[in-house]
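If you scroll down you'll find the structure; I have some questions about it.
The other protein chains are all here in position, but one chain of the complex has been omitted.
As written, the chain order gives the labels A and B, with residue 1 at the start of each chain.
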Amino acid sequence: MAKQGLTATSAFLHWKPVANSNLTVDARETLTMASFAAAKGKKDELNAAVRAAYGVDLPKTPSRVEGQQGVAFVWAGPEQWLAVAERKDGRDLETEFKKTFGPLASVVDQSDGRVVVRISGPRAREVLAKGIPLDLHETAFRPGSAAITHASHIGVILWQIDDKPTYEVALFRSYVDSFAHWLLDSAAEYGVAHA
Amino acid sequence: MATPGHRSGTGSQPNRLDRGGLIDRSRTIRFTFDGKTYTGHPGDTLASALLANGVVLTGRSFKYHRPRGILSAGSEEPNALVELRDGARREPNTKATMAELFDGLSATSQNRWPSLEFDVMSINSLLSPVFVAGFYYKTFMWPSALWEKLYEPMIRRAAGLGRASDDADPDTYDKATAFADVLVIGAGSAGLMAALSAARTGARVILVDENAALGGRAIDDAAEIDGKPAADWVRSVETELSQAKNVRILRRTTAFGAYDGGTYGAVERVSDHLPKAAEGAPRQRLWRLVAKQTVLASGATERPIVFGGNDRPGVMLAGAVRTYLNRFGVAPGQRAVVFTNNDYGATTVTALKRAGVDVVALVDSRPELSEQVKRIAGEAGTKLISGGVVTGAVGKKRVTGVTIQTRTDDEIKLECDLVAVSGGWNPNIQLTTHQGSRPVWNDTLHCFLPGVLPHGMSLAGAVAGDLALHKALAGGATAGASAATSTGRQATPTAVPKAAEESEAITPLWRVKNPNGKAFVDQQNDVTASDVELAEREGFRAVEHLKRYTTLGMATDQGRTANVNALAIMAEITGRSIPETGITVARPPYTPVALGALAGHHREKNFKPTRLPPSYRWAKEQGAVFVETGLWLRPAYFPRPGEKDWLETVKREVTTVRSAVGICDVSTLGKVDLQGADAAAFLDKIYMNGLKTLGIGKARYGGMLREDGIFLDDGTVARFGENHYFITTTTANAVKAVQHMEYCHQWLFPEMDVQIVSATEQWAQYAVAGPKSRELLQKVVDPEFDITDAGFNYLQVGEITVCGGIKARLYRLSFSGERAYEIGVPARYGDALIRRLMEAGQEFGACAYGTEALGVMRIEKGHISGPELNGTTTPRDVGLGGMVSSKKDFIGHVLGKRPGLTDPDRPTLVGFRPVDRQARLRSGAHFIARDAVPSASTDEGYMTSVAFSPSNGHWVGLGFLKRGPDRIGEIVRAYDPVRGGDTLVEVVSPVFVDPEGVRVRG
Partner (left out) sequence: MRIACPYCGERSLDEFLYSGDATVKRPDFASPTATEEFVSYVYERTNPPGMHRELWYHAAGCHAWLVVTRGVATHQITSVEAAREVALKEKSATKDTK
């Protein structure tokens, strides 16, 4: 008889949380994520299914929309999306979407493959500019904007939440320590001590 | 700004004027030069502070070790190069003219031994007939054996510039990107006007300047703008710009390169002016600036006139003399001669007089007398020698006088300690040429002006040929407004402030014909006018040849005070015009950039990102030794106490797997989720072997080729549903394989209904291999799943649960040749699963194994990997020719059948074992017949992979041998001259363990 249960391990084992008046950095640990792509010719039907279930249209351009039921949809490539929600009560977007979308989309669980880091505060923009080669100026990138790019040579999906400004960065799990190292190096001149 | 006053003349800083300049006289700071302590003020550069202290000798020259002083006041400085700071922070070849003074600064002169005052190498000067153009090419050519041992080290010692520190750079650097509607490069009067008029439209403006203070030549010349001192006007503009939300001012920032698409490279010296960087602050920051429009207001660089002894300390550019007087409140001499060929240069007389410096003579080479010059000389009461030239500066470590040839060919000798020279101005056009544009010679201004400008760039001020202040201000206003307008902003005209009209009249004079002494064209590289003549005589007339033959225009100043003069002299000698003679085009960087700044955060351990596999923390606890595979850090082996070397550990790991069970993290393999109605058809296109018959719940090997028939990658294809496949790639090629699949899907077969998603990181995946693997897995797999051989046989896959309901995927695959499985769980459970597997495996004697044991076992089984899939091999080469489908269209089908790739003589995969079983094999060895003489023509192939096989008790190898499979039993030489290997090996089957493949099935 197998011993029951396995303990989940955080991807952020070596992180020290950052919080000062310039910058706060949080690991978003409890997310369920799924990427999905429209089956050929099913884009409109898929969109209708999303609208029916979550009350929003899927973004057609690099952006993020917040749907009902606590699900946010982030554009993740042509006819592809990354959906993000809190993992509460065993919620699992892969299962949920497979049921909701059926043959309209292929759905792949990303809850473990990707991790999300939230970066916020008056210096967030300057810190991100040290690795992300995008124009994050308030007139060019706003709450709801999203982009697929790289941060210090690490592939990321980035989106903005609010005007503080708050950003979230989704990256592949194995890069977490390298990403943290770059982030803390970049934040050092704003009074953030290195872990 | 107050008018500069007279020099104090006594005590510390004897040459400091008693008022004027932008220095902070309320604070005195100390610094050392060659160990001696001096004082200066905040706002000084090292050069201005040295001059204030009467130090004019700052270094020795490159080849002749001649005494040299400060020529300029900017980044064009060829001479006054010093080693700044000490220890690991020692920075060689720092321009004293650019180094801002800070308290405690320490600087050392370069290229002198034993001391600056007495340099034994100055004997080179006496040998100067030897050190002529082409010196390196003509000397030390024979015997060649001596070059490396003797000549090169000797030359390097004698002719070096500064010494870099041998220690690791202790500073930090970072990189950032910034975007602008309008980028303004240069914050002189033109740049400030451009920034101001662009900013007032609301456009996002970035203004960069290489200096700490804005204002440029208007301040250096103590000009008046709108009836007030220029410094007041600069301050008001600076205030407005600093307060504007849409403007970013980057001081101490040099735009060093112009690239396509409005991209500029710039380096900001964040902390170089401070004794110590602020906590957390980088030393320098590399900026990538991306601008819709760029106004280049980079100014101009004054050029010297080439005459005898023009390198003597005390001979300075006239504009630099004005800078030291007006910006720094320093008189660089007490008795001056001003030598000019233009009206602007003559204004130096007024500046010197105003500071109380005695001006002995104004030598104007132009035969016709200009009104401005006449007025200046008259007002100053200075002797005007019109139509005359300075033929020589005399003196050794400091100029003591000049010889002048008058228009009537009389020679006059005058005593002086300062010669201010102006040969005119060269616009700083470098950034306009970085993308290949050729500059254009202007016959009125006698200088190169930018040619076709890079897309989005416009010019303002001196770089456009508008040297005069009133023109620069007007040009800046126009350029800034129109740049902003092109980005869609509405511009209302910005009032152009008033400035006196200045004369730019010039009659070129490049060199003095009969110089009294050595006349230098390029002071940094010790290239003289006679070197240019010699180059011409020897046929090196093209400007690029001239440069390489004489070394002119090289090194840290890139010939900014030399190139045009050299070109003009060559033109004069050959009787051609300057544009006929050549054009100097610059490449980035405009000024030297520290390598640390280019690296930024990406150095040492952070050179590349590191990817950590799910078992990393656990493996680290076990004391695993890690190896970099691509970006991944994977356990290579797990040493145990008492094991004396890696080989012993690896032997133990292999033996454990072959006799019991071992566990290995294989999460790093690329994993791709493939779904869609056409998924099967798509796989048939991208794999060489048939996959249509692959049933649900089964896995199969898949070989992926390039269109030329060569292997791209391989892995397994598992089918989980009607239209759902899960593919693995090798760790190394994961990214490339996805790219290839997306290429096939988006470009070659766009009509197919396929969705490709990378899922590498979603799954923590472990190989569980060995005769006890099933028993071990049964301890974690939930009981409702039958994993007995009846229920789960070789190459079967399934979605299961483990440890009480955790979703998992199980694959019965084997790389080791043993009964083996791969088990995947969501990555967050990866750490817990390896701990659970190791715990459950205790009773079976399980061990963890790393990439070394993995490699040994796959070699023992003759399985191919990276060394065999090396970008030159076909399926047939690796013994998989039989697998290639002949019926379907797949990538690589047609070209894979070319005669060259199907030639039976091609080296083909076989195994090797040493005839002397004690001998070690080495990959990379080439195979030749036993009695052949090693040569390219007797080469019959090469060894790709070797390992000590614990299962066989000797080394085994895989390799490609001509007609290999036909030569089993033959003995050939494995010849490895690089490492001295020469071993007889027997050609054998590549499968060294369980050739019948019994174990893998149970």
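By our rule, a residue touches a chain if its C-beta (ideal position, glycine included) is under 8 Å from a C-beta of that chain, and two chains touch if they have at least 3 such contacts.
The shown structure was predicted, so the numbers you read here are calculated from the model rather than taken from an experiment.
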From B:35, B:261 or B:575, residue that would touch the chain that is not displayed: B:261
Listed residues B:369, B:500, B:696 or B:894, member touching the removed chain: B:894
Omitted-chain contact residue, chosen from A:8, A:27, A:56 or A:148: A:148
Residues belonging to subunit A that touch the chain removed from view: 61-62, 76-78, 133-134, 147-150, 155
Interface residues of subunit B (partner: the chain not displayed): 259-263, 288, 290, 435, 455, 707-708, 735, 738-739, 742-743, 745-748, 750-751, 889, 893-895, 897-898
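We adopt the following convention: only the chains that are shown with their structure count from here on.
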Subunit A residues touching subunit B - in the complex, by the definition given at the top: 1-11, 13, 35, 37-41, 80, 105-106, 108-114, 126, 129-135, 137, 139-140, 152-154, 172-179, 181-182, 185-192
For the subunit B and subunit A complex, residues of the former touching the latter: 172, 174-179, 204, 278-282, 288, 290, 601-602, 606, 608-613, 617, 632, 673, 675-678, 724, 752-755, 757, 759-764, 779-783, 802-804, 806, 825-833, 836, 840
